[in-house]
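One protein chain omitted, others in place.
Letters A and B name the chains as they come in the text, with residue numbers starting at 1 for each one.
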Amino acid sequence: MYKIEKENLEALFRKIAESQDLILPIKKAGQTNFGLWNEEEEADLDTLKTVKSGKDAFFPQSETLYTVVRDGKKLTVEPEALRNRPFVVFGMKACDVKGVAVLDKVFLADPVDTFYAARREHGTIVAMACHEPEESCFCKVFGTDAADPAADADTKGIADVAVWMVEGSLYWKALTGKGETLTEAVKELLTPSDDGQAKVDAEKEAIRSIVEKLPYTHLSLEGWDGNATDEKFGSSVWETLYKPCLACGTCTFVCPTCQCYDIKDYDTGHGVKRYRCWDSCMYSDFTMMAHGNNRTSQMQRFRQRFMHKLVYFPANNGGMYSCVGCGRCVEKCPSSLNIVKVIKAFEKHGGEK
Amino acid sequence: MSIEAKEEFRPKIVAFCCNWCSYAGADLAGSSRLSYPADVKIIRVPCSCRVNPMFILRAFEKGADGVIMCGCHPGDCHYTTGNYYARRRMTLLFSMLDFIGVENGRTRVEWVSAAEGVKFSQTMNEFVEKIYSLGKNVRLEDLRCRN
Partner (left out) sequence: MQELIARAKELLADGTVARVLGWKAGDLPYNPEAAYFETAESLDEFVYNGFCGQNLSKMMIEASKLEGKTLVCLKPCDTYSFNQLIKEHRVDREKAYIIGVGCKGKLDVEKIRKMGIKGIQGISGAELTDDCEELHISTIYGDKTVAYKDAMLERCHVCKGKEHMIYDEIIGESKDTKDADRFAEVERIEKMKPEERFAFFQKELSKCIRCNACRNACPACSCRKCVFDSTKFDSAQKANVDSFEEKMFHIIRAFHVAGRCTDCGECSRVCPQGIPLHLFNRKFIKDIDTFYGEYQAGADAESKGPLTSFTFDDVEPGVVAERG
């Protein structure tokens, strides 16, 4: 266990940024999102939840896959280089880390997504415990521990370093080989701490006792698993539930686990850039094919999102849900809809068909 | 600005010209052997009212340094009222572009009739000169369109 004072964090960031890219929560025009840190940016580790999750670090909202360059009648295809420089993502919360575990299941399964894999290989995650969890949080429902990002079996080996902010000091613990390397690189700024473990343990207890008090912590997932397709899909509950949905993509874009993307071409006037960008199952052109769309009504699109998170994903991934309980959709949905309301609505109707 | 500097920067200028007056005006400029810089690329539209604000933004996106729209003089529109609507639209759009910080000299509207070949070439000369003085458009281009 190491320790660094809060006022020295700037020096720590500078040290890390010397040799690699540093991505951390940055406050810009009043909102905090993960972004590339440099001296001019304002790091903000106090905001519990960034607007977007940290998934951009590994799966950016838009990325070019290859460029076609036209020179007279000749066309050349230039693939985009894979990530080959190391980088650090600092300040991901336990839910975000779990989100990466979900993305791994999708992108690292065969066939491996090379762009994603390269980023995972070169990225070091410094996960931060949630000092003051908020009312929209429900990570415990999915077995995530806000106090300790390494406590969850699904996330083992994903966070490389765990840090806790206690009384103005940051306690630092390396969890993996990559974490050790990073610790080694910034060692001159860290001081070994003897009472660190005791302080961190007390902090963990405090966090866990707050989590117990949160309104959503005892949400029941009974009835939601990979076998629930028939029962849930045909339910009439969806018919009223989706009504306020605006069909915007806010929930999908702030979600740490939504992984759908679209691939499109951008005409640059002298060639084509083929890029992929996040897509949202809430959009009417989602999975548009030559014959049209699979899902033609907003009810179907709305249902798809939650069925995917709570039924289809667990069915294909050994029971792992693709919701991590970060509560971003709870906070950001313009119509105040969210996955919790969906779960509760089914509870209330007792799975009535 | 010196001649050398001019050679380094060749602006791309898009001119939307209505079919009935301004395009004919450009023709007249040509047949009267009046010169205007080759940096101006004319796009013929049925009426100035056909110009969608998105056309103008797209032009900037793909690397235009200036966009000029030419139509019939108010009152002379082939479709009677098209240019009156266009006038309101462009006023608002240009004001918005100015509001978000795009230099206001990069956009212009000029009414050019089929008989005004001289005005057409003068306008284009002036406009190109203006764009030279403003330099490259960097505020509205899409970085992906750079080489």
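As a working rule, a residue touches a chain if its C-beta (ideal position, glycine included) is under 8 Å from a C-beta of that chain, and two chains touch if they have at least 3 such contacts.
Since this is a predicted model, take the numbers as computed values, not measurements.
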Handout entry: Absent-chain contact - pick from A:43, A:126 or A:214
Key = A:214
Exercise for the section: Please pick, from A:1, A:48 or A:170, the residue that touches the omitted chain in the full complex. Expected result: A:48
Practice task
From the listed residues A:20, A:250 or A:316, report the one that touches the chain absent from this view.
Solution key: A:250
Completion exercise
From B:39, B:103 or B:129, the answer for touching the chain not displayed is B:103
Completion exercise
Interface residues of subunit B toward the undisplayed chain are 53-54, 57, 61, 74-75, 81, 84-85, 87-105, 107-109, 139-144
Handout entry: subunit A residues that touch the omitted chain in the full complex
Key = 28-31, 33, 48, 51-52, 61-62, 132-136, 210, 213-215, 240, 243-244, 246-250, 252-254, 262, 264-267, 275, 277-280, 283-285, 288, 330-332, 334-337, 340-341, 344
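As a working rule, only the chains that are shown with their structure count from here on.
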Practice task
Give, as an integer number of Å, the spacing between the C-alpha centres of subunit B and subunit A.
Solution key: 46
Fill in the blank from the handout: subunit B residues touching subunit A in their complex are 62-63, 142, 144-145, 147
Completion exercise
Listed in rising order, the residues of subunit A that touch subunit B in the complex are 64, 266, 268-270, 273
